[in-house]
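Handing you a structure now.
Just one protein chain is left out here, and the rest sit where they should.
Right, subunit A next:
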Amino acid sequence: MILRIRSKEGMQRVSCDSGDLFGTVVEKILSHLSPSVNPATITVGSQESTANEPIAGLVYRSVADLGLNHGDIVFVKYQEKEGEQPKEAASVNINTTENVKASIAPPAKELQLDQELEKEEGLIPRKKSSLCRHGDNGMCEYCSPLPPWDKQYHEDRNIKHISFHSHLKQLNESTNKATGGSYIAPLSQPDFRINKRCINGHEPWPRGICSKCQPSAITLQQQNFRMVDHVEFQKSALINEFIECWRYTGTQRFGYMYGTYQRYDATPLGVKAVVEAIYEPPQHDEQDGLTMDMEQVKEEMSKVDQLAETFGLFPVGLIFTDLNDCGAGDGSVFCKRHKDSFFLSSLEVSMAARHQLSHPNVSKFSEQGHYSSKFVTCVISGNLQNEIDIASYQVSTSAEALVDADMITGSTHPSMAFINETTSERYVPEIFYMKRNEYGLTIKENAKPAFPVDYLLLSLTHGFPLESSERKPLFATTADFPWANRQAMGLSQDHHELKRYLYGAATSGDFKELQSKLSNFHLLLYLHSLEVLSPSEWLLLVDAVKTDEDEKLFELISTPGWQTLVMILQES
């Protein structure tokens, strides 16, 4: 006879005889379940709601004794052992994926902004058109508001991609609202990895494969939505100071951008990344490249992330320069990135995808609880007029999945991504992309061995705040105090620099000046690293910078920590 076992891992079938002890059945069940199951916590029952009978009392009773017949369902509940490493080689990879997810440590809650946008309908209102034949209070098909994903509206305004929330609403409309059935999560992060925990009763890859665990063929298409629509740099001085490094040394530079996400009104339900500060991790710069030790960078950035969080900032993107002087002597640079060459090279796409994977966007509409990322990638390079310009991009969810499954690497041609070959670790399915051939026909092309990275790119707009905007930049000063990790430029953060920058303002009694001087991201990071201020004094300083109120500053100046700092400045 066969018993069906229903657990949270799905349905399994166990064959046994009616005279068998229930304990032997349990052993068979355990072999089907993941090894991290704690056998002491297993409870069973004939209904899902009543499956709370411990197996301890049942193991010595026979199957027939329990009243189980051929085809009966046994509901099983259990808890998993914590921190247990599996012993079987076959399941090693199961846990690595779980570990990866754990190490990402997504913030538990969705962004406030996402919650707000989700509640809004985002309808695009329309005025009465010439086709309307009704009064002012009426409404017809020509003047009823458009949904936020309306294609024509976006085309008219030259918006290349719809915003994430418009896309989400569009999907939700078709999957949930129209059918009226049970709720299905509209989003699902694509996963191109081969399932090494296939339950179809064969050995895992590379020793066995079946149609279920094998990833299906991938057809690349340009993604029609983007997670962030606009990147706004709070101050142009921020970019200027960042490029300064190239101006002095001629080498390229990489930095992480810190800021927040805000509403963007130019597109329906749009999101913009507002950049308040740039932090350059330790790196080795060259004229035609840059190298970072990612271990070191991650360690340092996690510290900076924590400090930035006290100001309400988090990493919103990365930025790097790719500048080559024309030699004309008027500051013009080569236009390297344009439609005839490339926008983001395959290496940069991989890097962007990796960063997007490590900064997932929490979304309750996704099966996995997170979907894509709001992390942006900015390039400073020459535009068509040979001027220095910024370009912002994101990579699509399929790019994230391709990189996550380790399917693509960079290639010698910057516009092409190279597809890796199948190994015992990974299975690379067929990858196709659609293109127009020389006869103007749309054809499906096999992407191997390489395909254009344009299929993975999303372009964003960028800009600086309008003069009229009331949002003030969080930090008043960007330049004067040297930025961190600029030893290669001959700038270092030390007591000497600190005295030059701060001593005058700290002793003059001009609080406005002191306030604006203290309001400097890199100075604050350096002050924190000095550990002169106690934690409470540090919070006071953060408040003083954030709130722009004199009282906090008065309070700070009278603290012993601040007095010590002034003393150090005096003596150095």
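Basically, a residue touches a chain if its C-beta (ideal position, glycine included) is under 8 Å from a C-beta of that chain, and two chains touch if they have at least 3 such contacts; residues count from 1.
By our rule, contacts and distances are computed from a predicted model.
Colleague: Out of "small monomeric GTPase", "Proteasome subunit beta", "Ubiquitin fusion degradation protein 1" or "Mediator of RNA polymerase II transcription subunit 10", flag the one the UniProt entry gives for the chain missing from this complex.
Modeller: Going by UniProt, the chain not displayed is called "Ubiquitin fusion degradation protein 1".
Colleague: Touching the hidden chain in the complete assembly: which of A:G23, A:P190, A:G410 or A:G504 does that?
Modeller: Counting the whole complex, the residue in contact with the absent chain is A:G410.
Colleague: Using the touch definition up top, pick the residue from A:G327, A:G490, A:G509 or A:P535 that touches the left-out chain.
Modeller: Residue touching the chain left out of view: A:G327.
Colleague: Write down which of A:D20, A:E300, A:D454 or A:E555 is the residue touching the left-out chain.
Modeller: The one listed residue touching the chain not shown is A:D454.
Colleague: Applying the definition given at the start, please give the residues of subunit A touching the unseen chain.
Modeller: 160, 219-222, 252, 254, 286-294, 297, 320, 322, 324, 326-329, 334-336, 338-343, 345-348, 351, 354, 384, 393, 409-414, 416, 418, 420, 433-436, 442, 449-450, 452, 454-455, 457, 459
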